[in-house]
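Reading through the structure tokens given below for one structure.
Heads up, one of the protein chains got dropped from this complex, but the rest are sitting where they should.
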């Protein structure tokens, strides 16, 4: 179970008013929730810059399946990084394109490395890395 | 099969030299590939800002499974957006946390809307949207 | 004088610990200050997306002064946007390049428009827009 700590924050009244309006537009129920989200994004960003921190993330890859060698190449690259890959989901996006989501857990430098290698493969149209966290 | 067009680009010599060094560090095999990646990122960014463009994307969600109501709530929200959800993958990230990847295809405004609703749910720690494309 | 409001925030203990470590590394003195910064960035981002909000910002432009027509062109463009330009600072960055900082105040759509026009000028190497706020 989460172990909650409560603390006070002082904020300029007019900034708080703008923030509340912003939250209403984004459907965010409470300030606490919104501030928690901002803090988590900030912490994740810091962990990502520091290559040694353990992170969780997903790599979204779109590629043309018409190149049969590409499918094998992507499998080979993934096997080189087997210890940091948890699982892979494959979607037939349309007639020409596949979308694959690779769930990753490891040091951010390794995760970034895998993303670079997949992005560099001929026929890969897009490889977007999303960093998240279990904290 | 992709229908390729070839065209010429003029670039300052010293900028090109820096770009080539940058590509070598990122393991990118050719300038054409790197430029294709930059162009695609730029086009995707534009489509995302324009809410009506059809996009493909993934939503990475991390949440604590200790709140049983949350799991039901997330399912309910997803059923409200059933036409734009292709599939969902679930990972037991650690003792406390689940990671879910939702693959989406729809107008970018709707996709963003779903992300906002899931991000706002109590117990959801992170909801990161990755926009991609089939072009 | 600023009119301060104080309110409470609840946060998971382990996330707060990571945040405190992150703040120490970035030399941030207090949590309140850090949270204020995050909130302001979020509000500014929202105002920027909504084209009608009044914003303040700076446009950093680097260009080669060897093209005399460019200098005149940049002046002409700026005069078209005179109502939203507060002032301009010019730096001789090196033998070939000028750096100009244009301070802007206006609707975010107009400000973005000016940035696009300057970025499009031949000989302009970089035109980076920084959005800020007076709140």
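Letters A, B and C mark the chains as written, and numbering starts fresh at 1 in each.
Definition applied: a residue touches a chain if its C-beta (ideal position, glycine included) is under 8 Å from a C-beta of that chain, and two chains touch if they have at least 3 such contacts.
The structure presented is a predicted model; accordingly, all values stated were derived computationally and were not measured.
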Candidate in contact with the missing chain, chosen from B:18, B:66 or B:92: B:18
Candidate in contact with the missing chain, chosen from C:10, C:53 or C:97: C:97
Hidden partner interface residues of chain B, rising order: 2-16, 18-19, 22, 25-26, 31-32, 34-36, 38-40, 42-43, 46, 135
Residue numbers in chain C that touch the chain omitted from display: 1-2, 26-29, 33, 37, 40-41, 44, 56-58, 60, 62, 64, 66, 86-87, 89, 91, 93-94, 96-97, 99, 101, 103, 105, 116-117, 119-120, 122, 125-126, 128, 130-135
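Keep in mind that, in the parts below, only the chains that are shown with their structure count from here on.
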Maximum centroid distance from chain B, chain identifier (CA atoms): C
Rounded Å distance, chain B centre to chain C centre (Cα mean): 26
Distance between chain centroids, defined by C-alpha means - chain A, chain B (Å): 8
Chain centre separation in whole Å, for chain C relative to chain A (CA means): 26
Sequence positions of chain C contacting 2 or more other chains: none
